[in-house]
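This is the structure, below, for whatever I ask next.
One chain of protein is taken out of this complex; the other chains stay put.
Should a chain be cited, it is by its letter among A and B, assigned in written order, with residues numbered from 1 in that chain.
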Amino acid sequence: MEYFIQQLINGITLGGVYALVALGYTMVYGIIQLINFAHGEFFAAGGYMGVILISWLAAQGVPPTICLVLSLGLTMGYCALLATAVEQVAYRPLRQSSRLSVLLSALGMSIFLQNGLMLTQGVYDRAYPTEITRGGLHFGMVTFSYMQILIVAVTAILLVGLNALVFRTRIGKAMRATAQDKTMSALVGINSGRIISLTFAVGAGLAAAAGIMVGLYYGSVRYDMGFVPGIKAFAAAVLGGIGNITGAMLGGFIIGMVEIMAAGYISSEYKDVFAFIILIAVLYFMPTGIMGENVDDTRV
Amino acid sequence: MRQMKSTLLALALLCSALLFAAGCSDNKPKEAPKAAEAPKTEAPAPAAAPAAAADVLKVGTLSPLTGPYAADGNDIANGARAAVEVIKDQGGIPGFKDIVVQAEDSNCDPRQAVAAANKLINEKVPVVVGAYCSSATIPASEVLAEAKIVMITPASTNEKVTERGLKYMFRTCGRDDDQSKAAISFIKNQLKVDTVFIVDDKTTYSQGLADNLEKLAGAQGVKVLGHEHVNQGDKDFSAVLTQVKAANPAVFYVSLQNSASGALMFIQAKRMGITAKLLAQDAVYHPQLMEIAKADAEGAFLTFGYTDKETPAYKAFYAKYQPKYGEPGAYSTYAYDSAMAYLMAVKAAGSTDPDKVRAALLSLEFQGASKKIDYLENGDSGSNYIIQMVKDGKFTNYWNPETGTLY
Partner (left out) sequence: MTTLGSRRHWTGFAIGLVWFFFILWPLMGIKPGGLEFIPALLVWARIAAAALFIFVLWLLRQQGALGFLERPAARLGAAVSGAARVVPRTAWIAAVLAASMTLPLFAERYALDVAINVLVYVCLGLGLNVVVGMAGLLDLGYIAFYGVGAYTYALLSVHFGLSFWLCLPLAAGLAAVAGCIIGYPTLRMRGDYLAIVTLGFGEIVRIVLNNWMSLTNGPNGILGIKPPTLPWLQDGLWGVLELRALGGLYYVILGLAAFTVLAVYRLNHSRIGRAFEAVREDETAAQLMGVNTFAIKLLAYAMGAIFGGLAGAFFAARMRFVSPESFTFMESAMVLAMVVLGGMGSIPGVILGALALIALPEVFRGFELYRMLVFGGVMAVMMIINPRGLWPAKRVGQRSEERGHG
């Protein structure tokens, strides 16, 4: 039983990370139907920016808590800036082209950004100052580390915040309108270009937060760290029904949980196989994901 | 909107300009110089080459300069560069005007490794130091063997590398089977415990080592409580570590291909409250282990080829290497010795003829930066695995399996 609870906690933590990354995928997809391959790179850039800022602020004598909050905010801002630039350069000129052209441009940007990170930050892992978040709560055999608590808490806050942004504000309304029909929303005076940029910015900000959390939790970041979580989060977004925000959260937690449980109870080497089989099985019975609406007949 | 459009144009231009500038800029950003010395050290090559091509001795290296193993790959290229510089400082090799290093990227991918090997053949290099991943070394060595090029691997420890009867294949590092012998001997004879939990990350190298250990453990009466696998690139090991915790072994054997992954494993193991002794192998050996894992790496044991840091050879290496490329990694010394052995053999043989060089290499015996090097008929140079311990953030010699004594 203790073993199960421990794995449950592990699953929730990993799921939270996936959910945060998956949200960016799903938001971008929802609004311009693009699988943003470069999204994983925003996650990695966030991880790096986080460690850069945390070490700098810590060196200036800023107390740890403020340091953490401040770097989280700044990093999210930085990644928003980066994502908007990528959107302007690589995606906007292709808005009228076939979706595969944009997909490829995204792939190119992903390779470009990853190597840009490698050149500026080096090929070695960069260590996070993990001292801030050592320790945890022990209940018998079960360990709930402070970092896990922090991840779950930050994820929850960001998810609530995002929900408020999308469903309670005018900007959110504009986003939803643009996602539904670009031409119509433009007709009622929504600057769709700006809304799309904003969506990229928000998505990248969430990925950046996930990057910092991952850096703090696991202790290091590396230039190619965006790739694997990127694919998993993409799977999570699709599982939940791509374009659907609640679905992405759900998908993230499901993928995280399946992975941990498969590794814990069946076989750690085949854990990704189980994650993908669950994905395929769900999509076989629900071809548009768990919470997805019926997409119209769109070609690739 | 129009404003946006022009911004976008500017950014698009910028992007292409960046490409342009990146190509010709030699101003390397912060961390890059370590890895990016290549263009600088090679700069004289094109100038010298046309004048007297035959007089330039080219030392090829083949290692993953990009990708997940770039850290070790760059150590290998830099190690070879350091060796060339040392030889040049000593007056070079008679008959050769210049010695240059030609570093190629294998990306740890068999296809690219073979392409790079063919490129090196084209460049008429007589020797290749590399490769890193056994899965790249093996196919590349087949190609190089056909062209009669000497290949000296500083890092591929898989037994198959030298067991295919290739005449010009040499190995400066140790072998997997010897390393696991040292590990099991340590568990049984020094720690005197009888349970172990093994985790590897499914590479030719890491799994080979783990499997060997499992076999030996069975024979030696050490109980293997579990043997689990993780994937390369994983960051989250919590599921496996929960299993380790539940099994409660005396020793937790970590066989990963990458030191950073090893560090993450250590951090998470400590966080999970695992009290087993940590034992790892030489791919986890890298200064970044302590840099990342910090206090969590304290007390961890590693099997690693014994390096006497007091020998003049090591000091010469360190004096050349450290100022330019930073602290040496796990394979820097092996790459240095590989290149050194070759250059010394060429000096002795008086030519780069592969058969003469082979004979010279076989009769060579010298104290390298990593260990005493004496190549055997099959190309191996013997192993020198000992147990090291992380103490106060440094790797320190701990136990010698040969003598069974503490240092």
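Please note the rule applied: a contact is a pair of C-beta atoms (placed from the backbone, for glycine too) under 8 Å apart; a residue touches a chain by one contact, two chains touch by 3 or more.
Keep in mind the model is a prediction, meaning the values are calculated, not measured.
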For this session: Check each of A:A58, A:L150 or A:A177 against the chain that is not shown and name the one that touches it.
Result: A:A58
Exercise. Of the residues listed, A:L14, A:I31 or A:A90, which one is in contact with the missing chain?
Worked result: A:A90
Problem set entry | Per the touch definition above, residue among A:L82, A:I190 or A:M225 touching the missing chain | A:L82
Exercise. Of A:L119, A:L159, A:A174 or A:V221, which one is in contact with the hidden chain?
Worked result: A:L119
Exercise. For chain A, which residues reach the chain that was dropped from this view?
Worked result: 29, 33, 35, 48-49, 52-53, 55-56, 58-59, 78, 81-82, 85, 89-90, 93-94, 96-98, 100-105, 107-121, 231, 234-235, 238, 242, 269-270, 272-273, 276-277, 279-280, 283-284, 287-289, 295, 297-300
For this session: In the full complex, which bits of chain B touch the chain not displayed? Write them out.
Result: 2-3, 5-23, 25, 27, 29-30, 32, 35-36, 38-39, 65-66, 103-105, 108-111, 114-115, 118-119, 121-122, 133-135, 138-139, 142, 146-147, 158, 160, 164, 202-204, 207-208, 229, 231
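Here, only the chains that are shown with their structure count from here on.
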Seminar exercise, completed: Taking each chain's centre as the mean of its CA atoms, chain A sits from chain B at a distance in Å of 34
For this session: Would you tell me which residues of chain A are touching chain B in their complex?
Result: 3, 6-7, 10, 13-14, 85, 88-90, 92-93, 115, 118-125, 127-128, 130-131, 134, 136, 138, 141, 143, 145, 147, 191, 193, 214, 218-220, 222, 224-225, 227-229, 259-261, 263-264, 268-269, 271-272
Exercise. Touching chain A in the complex: which residues of chain B?
Worked result: 1, 4, 7-8, 11-12, 14-15, 22, 28-32, 34-35, 66-68, 70-71, 74, 202, 228-231, 233-236, 238-240, 242-243, 245-246, 260, 263-264, 267-268, 271-273, 288, 291-294
